[in-house]
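Sharing a structure below in structure tokens format, with a few things to ask.
A single protein chain has been omitted; all remaining protein chains appear in their positions.
On to chain A.
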Amino acid sequence: MVLNSIEKLLEKYDNAETTLQEEAQLRAYFNSANVAPHLESYKPLFVYFTNTQQEAFTKDVPLNTKKKSNFYQWISVAAAAVLMFGIMIPQMWSSPTYSQEEIELYNKTKNALAFMSSNFNEGASSINVLEMASDNFNAGIYKANFVKEFGKTTNKLLK
């Protein structure tokens, strides 16, 4: 009786006319221990369906990765900005402050250098005088060349 109905159900099953309840019935029958020998070939099919149903997705899905990666991206930008301002601001704000002693030393050095440079200038002006003398000498030599030339021509004439 049971077997008969199972066979009918199988036929309906093959024609895709069974309801979900009937399919559940078939599954229960073939998963049980006593299956009629001539229907044995159906057994793996329904066992397989029952087994695959239990397969589960075990991997974790990282739902928040997007937010995190965004955050890390902006951290590098912030670090760059902090570094930039860290270098810029001290340079802009801190006007050089010197102690009294340093200012005195600075002025003294300045005076000494000025004195030295004025002496140099004096020396340079006396050198200018020498330069003028040498100019005059050059002019004299140039004129002496005329005398030389004159001598050459007189020698030619005397010959």
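In this text, contacts are C-beta pairs under 8 Å (C-beta built on N, C-alpha and C of every residue); 3 or more make two chains touch, one makes a residue touch a chain; residues count from 1.
FYI, contacts and distances are computed from a predicted model.
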| item | value |
| --- | --- |
| Listed names "Signal recognition particle protein", "DNA-directed RNA polymerase sigma-70 factor", "Cytochrome-dependent sulfide dehydrogenase (Flavoprotein)" or "SGNH/GDSL hydrolase family protein", with the criterion being the UniProt name of the chain not displayed | "DNA-directed RNA polymerase sigma-70 factor" |
| Given A:N4, A:S41, A:Q73 or A:N155, the one touching the chain that is not displayed | A:S41 |
| Contact partner of the left-out chain, one of A:N4, A:N34 or A:Q53 | A:Q53 |
| Residue in contact with the excluded chain [from A:L20, A:I87 or A:L158] | A:L20 |
| Interface with the undisplayed chain - residues on chain A | 13-17, 20, 23-24, 40-45, 47-49, 51-53, 55-57, 59, 61, 63-64, 66 |
